[in-house]
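A protein chain is absent from this complex, but the other protein chains hold their places.
Up next is subunit A:
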C-alpha cells in the first residue's frame, strides 16, 4: 500500500492509460482495425510505463524490460486473437 501512495502519480497515469484503452475498445466495438491499433498502443504504452517507472525510481535492467514485454505480449496476444477470430 505504501508503494502505491509513494508512486501515486505513476499509478494514476497507468490507470488513465488503461481506462482510455478500455473506453476506446468499447466505442470501436465493431471496428477490428481500430481495435487492433488500440491494443498495440496499449501494449507499447504499458512497456513504456514500466521503463519510465523503473528508470525514475530504482534503475533499469534489461530483465525488467523483458518482464514488462512478456506481460504486454501475453495480454496483446489474447486480445488480438479474440479480435481476429471473428
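In this section, a contact is a pair of C-beta atoms (placed from the backbone, for glycine too) under 8 Å apart; a residue touches a chain by one contact, two chains touch by 3 or more; residues count from 1.
Operating definition for what follows: contacts and distances are computed from a predicted model.
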item	value
Chain not displayed: protein name in its UniProt record ("SCP domain-containing protein", "Glutamyl-tRNA(Gln) amidotransferase subunit A", "Ion-translocating oxidoreductase complex subunit G" or "5-oxoprolinase subunit PxpB")	"SCP domain-containing protein"
Selected from A:8, A:22 or A:44 as touching the chain missing from the view	A:22
Contact set of subunit A toward the excluded chain (per top definition)	3-4, 11, 14-15, 18, 21-22, 25-26, 29-30, 32, 46, 49-50, 53-54, 58-59, 61, 63-64, 66-75, 77-79, 81-83, 85-86
